[in-house]
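A single protein chain has been removed from this complex, and every other one stays in its place.
First chain written, first letter: the chains are A, B and C, and each begins at residue 1.
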Amino acid sequence: MRWRSALLRYLARHDESKLMTRSPPPLRSDFKLFRSLQTRWADNDMYGHMNNVVHYQLFDTAINQWLIEEGLLDPLGGALVGLVVETGCRYHAEAMFPDRITAGVSVTRLGGSSVTYAIGLFRNDEETAFADGSFVHVYVERSSRRPVQLTDNWRRKLAEITQ
Amino acid sequence: MRWRSALLRYLARHDESKLMTRSPPPLRSDFKLFRSLQTRWADNDMYGHMNNVVHYQLFDTAINQWLIEEGLLDPLGGALVGLVVETGCRYHAEAMFPDRITAGVSVTRLGGSSVTYAIGLFRNDEETAFADGSFVHVYVERSSRRPVQLTDNWRRKLAEITQ
Amino acid sequence: MRWRSALLRYLARHDESKLMTRSPPPLRSDFKLFRSLQTRWADNDMYGHMNNVVHYQLFDTAINQWLIEEGLLDPLGGALVGLVVETGCRYHAEAMFPDRITAGVSVTRLGGSSVTYAIGLFRNDEETAFADGSFVHVYVERSSRRPVQLTDNWRRKLAEITQ
Partner (left out) sequence: MRWRSALLRYLARHDESKLMTRSPPPLRSDFKLFRSLQTRWADNDMYGHMNNVVHYQLFDTAINQWLIEEGLLDPLGGALVGLVVETGCRYHAEAMFPDRITAGVSVTRLGGSSVTYAIGLFRNDEETAFADGSFVHVYVERSSRRPVQLTDNWRRKLAEITQ
């Protein structure tokens, strides 16, 4: 796979990026929930690979689709909305249209009103993530934007995908 | 401004997000380089505000445009390309089309082949960032994707925008 | 379905849009090739429905993915690339994330170097398209951008999806 090995060796040796500890890319077995996601022609940028921004569209899609399917979120009509207060992503290798992507998702922290999700993105049938990241939602009342306490129903469902 | 105060109080009190220390949003004076950026109709998602993914499109645009203008990067023809190996963003308040955005940029870490940029996004004439993030590029040789040592010319120019 | 009936009645009565004859939306049976496509969170704009631009991302994806699978197009390495010279879309009803989309595709005109594709977009299990459009590719030599004559292999495969 393009740029995985040379670049990972470089990053491991020099640890030039200090934002997150550069631990190895996660595996599929590190996640609880899986969603199949498609790539689009326009996802590839002028370097011929999936632009770094697209990964976040996939995070948003995987997490919100699960919340909608579980009946936890109704984005157009519900009283509660999820505001994104923090996101991050590490890129380990390239993916590109027309690859099939699998997103692995787990909950890594559950606060009173907030949830931190970890996401790994896997290319085609690979076991090692080409990218992984985090996504922090604070759930608020739609009009006032005030944080709300997550209900028992939410906590039960989030517990099922907690790492 | 919508959701800044209630949400920031909540985040300060509970510190529910542990990825980065939730320090206060930066000010314009925390950055060295400024670019005016436009919003687009499609930037607003179904919550009526700029989708969390768009912020990263703005990071990419501000940094690469500066590199191109300085003659450091030639994305289609040059021997060197910048691979994004890590990005992150904290969201402090909403912005939305048709707001004007100013991106503030500084270099916060300069490695042998990598550069870490800090970015703040400012809405219209506000002095406090509605979002801020980081963006780590590793510069590699185009075809082999092997990291290259940054030249003196690069280092001189990056020094001018180092915090 | 939202806005289909009132709006279609209005358009049929007044024929206010003259660009294309406002014939009724096509059915699945009007197409030869079908691709399942996913929606993304960010596809919905501030009106809560799929932004009018996303339809064109789906056109691009359905057609190019078929060309790649058939071995006709190799977007990164091949000698031939497809330049889009004209596109159009009529919107009959709303679709929205997290709907599943099916794209129906047919070839409606085959020139020496150009192909005109018709596309219908179908929401979930609906039989009537919520949008339909056209997409004209001219196939050119990658570096000179000069039109090339389509080979017999191309013509054979395009014939299979010609309406």
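One rule holds in what follows: a residue touches a chain if its C-beta (ideal position, glycine included) is under 8 Å from a C-beta of that chain, and two chains touch if they have at least 3 such contacts.
Keep in mind it's a predicted model, so treat the numbers as computed, not measured.
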item: Identified contact with the non-displayed chain, of C:Val81, C:Met96 or C:Ile119; value: C:Val81
item: Full-complex contact with the absent chain, from C:Tyr56, C:Phe97 or C:Trp154; value: C:Tyr56
item: Residues from chain A at the interface with the omitted partner, ascending; value: 41-42, 44-46, 48, 51, 53, 96-97
item: Positions on chain C where the hidden chain makes contact; value: 2-3, 6-7, 10-11, 14, 16-20, 46-47, 51-53, 56-57, 60, 75-76, 81, 83-91, 109, 111-114, 116, 134, 136, 138, 140, 144-147
item: Footprint left on chain B by the chain that the document does not show; value: 37-38, 40-42, 44, 48, 57-58, 60-61, 64-65, 68-69, 75-76, 97-98
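Operating definition for what follows: only the chains that are shown with their structure count from here on.
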item: Self-contact between copies chain A and chain B, residue sets same or different by half; value: same
item: Whole-Å separation of chain centres (CA-atom averages), chain A against chain B; value: 19
item: For chain B, residues contacting two or more additional chains; value: 46, 51, 53
